[in-house]
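Taken from a larger complex, these chains appear in their original positions, while the remainder are omitted.
Chain lettering (A, B, C and D) follows the sequence in which the chains are written, and residue indices restart at 1 in each chain.
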Amino acid sequence: MGARGMFAPSAGYDRALTIFSPDGRLYQVEYAIETVRRGTLAVGARAVDGVVLFAEERLRKLQDVSLSQKLFQVDDHVGAVAAGYVPDARVLIDNARVTAQNHRILYDEPITVETLAKRLGDLAQQYTQYAGVRPFGVSLVLAGVDRNGPSVFTTDPSGTYLGYSAIAIGGGSDQLNEYFEANYSESMSMDDAILMILRGASRTEEHKVLDPRSVKMAVIDVKTKRMRRLGIDEITSYLEKAKEQQ
Amino acid sequence: MGARGMFAPSAGYDRALTIFSPDGRLYQVEYAIETVRRGTLAVGARAVDGVVLFAEERLRKLQDVSLSQKLFQVDDHVGAVAAGYVPDARVLIDNARVTAQNHRILYDEPITVETLAKRLGDLAQQYTQYAGVRPFGVSLVLAGVDRNGPSVFTTDPSGTYLGYSAIAIGGGSDQLNEYFEANYSESMSMDDAILMILRGASRTEEHKVLDPRSVKMAVIDVKTKRMRRLGIDEITSYLEKAKEQQ
Amino acid sequence: MGARGMFAPSAGYDRALTIFSPDGRLYQVEYAIETVRRGTLAVGARAVDGVVLFAEERLRKLQDVSLSQKLFQVDDHVGAVAAGYVPDARVLIDNARVTAQNHRILYDEPITVETLAKRLGDLAQQYTQYAGVRPFGVSLVLAGVDRNGPSVFTTDPSGTYLGYSAIAIGGGSDQLNEYFEANYSESMSMDDAILMILRGASRTEEHKVLDPRSVKMAVIDVKTKRMRRLGIDEITSYLEKAKEQQ
Amino acid sequence: MGARGMFAPSAGYDRALTIFSPDGRLYQVEYAIETVRRGTLAVGARAVDGVVLFAEERLRKLQDVSLSQKLFQVDDHVGAVAAGYVPDARVLIDNARVTAQNHRILYDEPITVETLAKRLGDLAQQYTQYAGVRPFGVSLVLAGVDRNGPSVFTTDPSGTYLGYSAIAIGGGSDQLNEYFEANYSESMSMDDAILMILRGASRTEEHKVLDPRSVKMAVIDVKTKRMRRLGIDEITSYLEKAKEQQ
């Protein structure tokens, strides 16, 4: 589609159907992952007593703060945060919700987080192999408490899904993941994990001072196995504690 | 599709199927949003006693003033205003009307504005991911009074939907939204909101003197939960009041 | 589709599927509207006692004058005139006829002109959003007498439909609409409207001397609510009266 | 596709799906009409006592003269001649034959020539609006005697159909139509019409001396309402008379 000059590194291998470039890359998938990188920060972490979800949402002044576009409840015991193209995230989340409901009906037990992540990964893979669609421009962190205990998984536009103790996706995630690798411990409580995330996020360049209005958090503890969104007061209080620990 | 020169910033990533550019953008979606920016002004605002909808329609002299192309009733309790490519708006509005009717039949209660906004957002998202269609070239402000009280939501060509206290879309909306952020108060009445919108709109460059014939307004109050279009006399009288307050 | 040089203003955004250009325009729709501008003149006007339809048809000498390609009866009470690509007009008119018949069967009353115009507008919109088709290259003026009294509506290739007191489409319509805006009055009779149209049309450059053989006219009066085509004698007589008034 | 140089006047608007050019033209339709112009001559004329059909067919020496590729019987009372891409003509004729048969079965009366012409025009229109096909590269003259008396209609690749007293299509038709406009009279007999056609055709540059082997003619008179092909002897005799009158 047009003479794009001889300096274009991908030379047209990145159009229409997702196809291979001579060096074996799928450019449309890599560009979709770039969409994720341009997104806001999203985090999931596993603690001994549950899991923690964190999403950054930059709101305009008159925007409704009670609604979240990037933190979702998938089932009683599973939540998710998204980074990238948010309307695509809703497609995946709606699919995950139906999958989780069907699992309860079919097997009479809650779905595992890993099964959900595989399912969304398989869906994403199809959007990289068939013509007439583009890949999903979003990565998710799915976190929940299932029969294996607290679990955290990611999915990305390529269809890859992976399990983590703690993982950040989206803008600034590289810095934050390094911080997690230095500070995470398997024996952390959810409280510790929340503070670690907030301290870490406050160290990234774009997030020096986190605004409680722009932070969405949720926890799922091993006792109730039910997702609970943190109120703005709780978040404010955690942010203050995190600041003291800095 | 042709050598478009080396200065073309998007280099072909903006054709046919909506696909990702190397920097992770969906150009067709961004161009559709540009269509919205080229449209006329549309506004929705939440007051303590109801919601207010405002749409600008530039009419030719012999055009029928009683018909509105940009202000729609969706259900008894929900209205909408559009900015951008109006024939596309009608597709979304028709879809919203059917959705609202089905909701009443299925659940025996009026649909919430948020549910409608999500539904239209999901529809718009599909037109950004599949081949053989173009995105919708229109944004909507949906406003109504539902079980959560007065509610105002926007949808855009990307499929994003967001809740606001007061929001303008279309040509001149940036200026007007800044004005809202400086002047909006959660304790405003519908009357206050109407005057704020008219004062604000009159300050934008294109709208210095608003012509009552080019203004369409509707309100839905919390008591009746029924949309009422303002007559040209009411609009004229509000415009005069707004002028005095200037 | 070829290097079309760096001076091509639309740079390929006007091919195949109707898609957005960077400045948010739908070129294929604009080109289809250009087809309308290249067409012959067509007019509809609302009077107190009915509606008037006018179409110009340039005939070859041996062409059958009794057949009209641009003036159509849609239902007893509704007629239409077309400007642009006439074979496309027939598709819309056939659709309108079926819609009007179905309406009579379903609701046991004649369809309104506005409902017909919306229906054709919705059809036209679909031909601007889906791949594998081109937009309709035609605009229509629909006029009739329904439960709202005399009504005149236009549809265009974009899917827009609007109500007017008097409106011209096609070649020379800009000049003629200005003339209408200066001379139209809501209290006009059909006779007045016919003369206004003929006087106005005779003032446009291409139509200085109107040939009765090239003029098709019809009226629908509020009493009979039935479309009646004017004979060549009537048209000749009106043309003479219009000339005297000049 | 591809860089076709800056001198290409249509700049790619004439490919694949029939789409609009910036000046509102449908190039593929215009090129199909060019195919008609490159074809041989075909004529239809209306007389007081019937209709006349004429087609030129240039035959190789050993070609079978008894078969006609360009003169067709559609129904007892309707015939047709074609100019342009003959295999396409057969598709239209086969369609016309089925339409005429179905009409007899459904309404128990012969179809009118105008209804047939509209039907073929509608079919041709579809081949100009949908992807995956090309327009028909052929024009037809349909002539017959129906309840309206003798009738002559044309269809072309755009889907336009028109009624005429006498009309020529194909190579040399412009000259011949001018001749008809100067010489045709509504009171002509079929004999007069045949001679007018042959005299006129003999004046065009390519046809100075018409070879009886290359002429196919048929008549449908108002009494029998049945198409009759002229034998080579009749044609030879008419040609001689026409020569004398020259």
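By our rule, a residue touches a chain if its C-beta (ideal position, glycine included) is under 8 Å from a C-beta of that chain, and two chains touch if they have at least 3 such contacts.
Small disclaimer: the values here were computed from a predicted structure and weren't measured.
Here 4 copies of the chain are placed, and the complete complex recorded in this file has 7 of them.
Everything below uses one rule, namely that only the chains that are shown with their structure count from here on.
Mostly differing positions are employed by chain A and chain B in their mutual contact, as under half of the interface residue numbers are shared between these two copies. Its C-alpha atoms fitted onto chain C, chain B is found rotated by 50°, rounded in steps of 5.
Chain centres here are means of the Cα atoms, and by that rule the chain farthest away from chain D is A. With centres taken as mean Cα positions, chain D sits 55 Å from chain B. Residues of chain C found to touch two or more other chains are 1-4, 12, 15-16, 131-132. Per the touch definition, chain D reaches chain C in the complex via residues 1-4, 6, 8, 11-13, 15-26, 114, 118, 121-122, 124-125, 128-132, 158-160, 162-167, 177, 180-181, 184. Contacts from chain A toward chain B in the complex involve residues 1-5, 8, 10, 14-16, 27-28, 31-38, 60-64, 66-67, 69, 85-88, 90-91, 94, 127, 131-137.
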